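Missing here is one protein chain; the remaining ones are kept as they sit in the complex.
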Amino acid sequence: MARYLLVRILQSLVLLVLVSLIGFAVLHLAPGGPLAQFALIPGMSQADIARIAAQMGLDRPLPIQYWEWFSRLLIGDWGHSYRDSQPVLAVISAHLPATLELMISALFIAVVLGVWIGVMGAVRRYSVFDSLATIGAMIALSIPTFWFGLVVIYLFSVKLGWLPAGSRFTIGDGSFLDYVHHLIGPALVLALVEVAIWSRYMRASMLDAISQDYIRTAQAKGLPRRIVLLRHALRNALLPMITLAGLELPTLLGGALVTETVFTWPGMGRLFLDSLSYRDYPVVMGLLTFSALLVLFGNLLADLCCALADPRIRLT
Amino acid sequence: MSATLRAGDVAMDDAVVLADTPESARGSRPWQRFRHHRLAMFGSAAIFILVLATVVGPWLIPFDELHIDIRNRFAPPLVGGHIFGTDQLGRDLAARLLTAGRLSLAVGFSAMLISASFGTLIGVVAGYYGGLVGAALMRFVDAILCFPTIFLLLVLAAFIVPNVAMITLIIAATAWMEVARIVASQIATLRERDFTLAAEMLGASGTYIMFNELLRNAIGPIIVAATLTVARAILLEAYISFLGYGIQPPMASWGNMLNNAQQYLGSAPWLAIFPGLAITLAVTSFNFVGDGLRDALDARMDIG
Partner (left out) sequence: MSQTASSSLRAVSSKVPATATPADNVVLAVSGLRVAFRSEAGFTQVVHDVSFSVKRGEVLALVGESGSGKSVTSLALMRLTPPPPRSSLAGSALFRCRDGKVRDLLTLPEAEMQGVRGNEISMIFQEPMTSLNPVQTVGMQIAEAIMYHRDCKRREALEEAGRLIELVGIPEARRRLCAYPHQLSGGMRQRIMIAMALACDPSVLIADEPTTALDVTVQAQILELLQELRARTGTSILFITHNLGVVAEIADRVMVMYAGRIVEQGAVIPVLKHPVMPYTKRLLRSVPRLEIPSAEHPMLETISGTVPDPQRLPRGCAFHPRCAHAENGLCDADVPDIEEVSPDHFVRCLRWRAIAEACA
């Protein structure tokens, strides 16, 4: 297991460097680059801008700039927001919990529903349920998340009044129940695409597990079908799903951005769009890099869980 | 290694329940197999109708999509001859929808052409040369895939002038990675086959082998990936236009129609429902077709 983890960590480090390079490249692609904010201030002369450029180290060769930027990144200095001069990392951290709540809830719903649908589809292959589940999944993957959000808001908030139309809390009511009430809509909307993906992968994984030799052995032992499917097939079929959780992080983050917009949920996604509209580049870049890092570490975590759960990796 | 899963990847592992029914006849030719894939045929028909509707439709509808008629604003569907109703300026929704469709479909298709070409190029090089070059390219692709696509797309969209060409370009820039990975793995497999070895021993150059031998045999998965990329591209355009960074008004795309519809959700829900249905229909159809193509071309790939 140590060897497996070491390899994974090394791979992640390589990706970390590459991710940072891409982030740095995008940062400098912005029109006007890091100097954009200053060009807008009236009364700034070229000399002033040049002076600031020198201060920021922008006249140095690119590799040096990258190295300095990267080192600052590592110690937590991600710059300051143009809007309120707050440290970028602090701003991001303030908005992170809301997004995480949304992502985790959606993932939970997706795993529970997706695993169930996938297993049922595999066990009752080619049945009406299976065909409907497959078609349903393909349609669900084709529905724009934000449109689904609008439909849900229209149906459940405007028409039926069962769910609030947005935000995280009702002002004045900070109870847990109110919080859950607000969470349901966005979580379900974000979960739509995930349920589809999880059900398809679970079905494939389950079908693969059922076709293995050890299932035949379990049947030959005289075990009832339910135990064979649950204890033998499912346990094996769930292992690759752990990796899936990691692989789905970018999709979840992107979906969260859109869902937060529609439901005015105060998370990282809304922050991203707000900062973008204000041309608050430090925050935008910070969020971009942060999301990639989240994905990287999420995958590493998933691999760790996989190593722990699979005795073939754990005990080598 | 991280990847952004899409409908394509999902259905990739799924041995096509839809066509893999016990009674499905396995025709010896890919076209026959495609024909038997019911959903793929539905998808093809839907695409055909959509394209036809968006190209010809606006001429058939008695209203001009730009015609502002304040007296009839917010007409619900089927009122006053407007099949889908009117928007806040009294413009006929059906006409707008079809005209917007032209743009959305065109952007989707063009983005696919660019990203499929670029992705194939990268994939072929990575798959053929393998070793350090291949690994480096694929790691680079993995790194880009660490960034959520929407995030990247929005950042790029904020940097550019939002005309149709640039929008298409940035969508392509975020969609080529999946194609590259599929192509790279396919080429890497084909590379080990005997016919490649034969070509090399006959003295063929790397470029020749890559493009004449390997690419020809990898065409199947490329076509499948390309079809699924159209679906993604249409969806991505919708996303950024909805968020305000894509196609700008007064040009209509399905995405920005939804942006517009958001504020009138309570009073005129049809403004949101129809564009969304259109997007869903288009994307679903391309996904079905891609799935059917994959199933139809499967056996041919195995033999090659």
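Here are some notes:
We call the chains A and B, going by the order they appear; numbering starts again at 1 in every chain.
The rule is simple: a contact is a pair of C-beta atoms (placed from the backbone, for glycine too) under 8 Å apart; a residue touches a chain by one contact, two chains touch by 3 or more.
These numbers come from a predicted model, not from an experiment.
The omitted chain makes contact with just one of the residues A:P61, A:G161, A:G174 or A:P224: A:P224. Summary of contacts with the chain left out: across A:D178, A:D208, A:D274 or A:D310, the touching residue is A:D310.
Note on the undisplayed chain: of the listed residues A:H95, A:R200 or A:H232, the one touching it is A:H232. Within the entire complex, the positions of subunit A that touch the omitted partner chain are 212-214, 216-224, 227, 231-232, 235-236, 239, 310-312, 315-316.
Everything below uses one rule, namely that only the chains that are shown with their structure count from here on.
Spacing of subunit A relative to subunit B, judged by their CA centroids, is 22 angstrom. Interface residues of subunit A, counted against subunit B in their complex, comprise 11, 14-15, 18-19, 21-22, 26, 29-31, 121, 125-126, 130-131, 134-135, 137-139, 141-144, 146-148, 150-151, 153-154, 158, 196-197, 200-201, 203-204, 207, 244, 246-251, 253-254, 257-258, 261-262, 272-273, 276-277, 279, 284-285, 287-288, 291-292, 295-296, 299.
Of all residues in subunit B, only 1-7, 10-11, 13-15, 17-18, 20-22, 39, 139-140, 142-152, 154-156, 158-159, 231, 235, 238-239, 242-245, 258, 261-262, 265-266, 269, 272-273, 275-276, 279-280, 283-284, 287-288, 291 touch subunit A in the complex they form.
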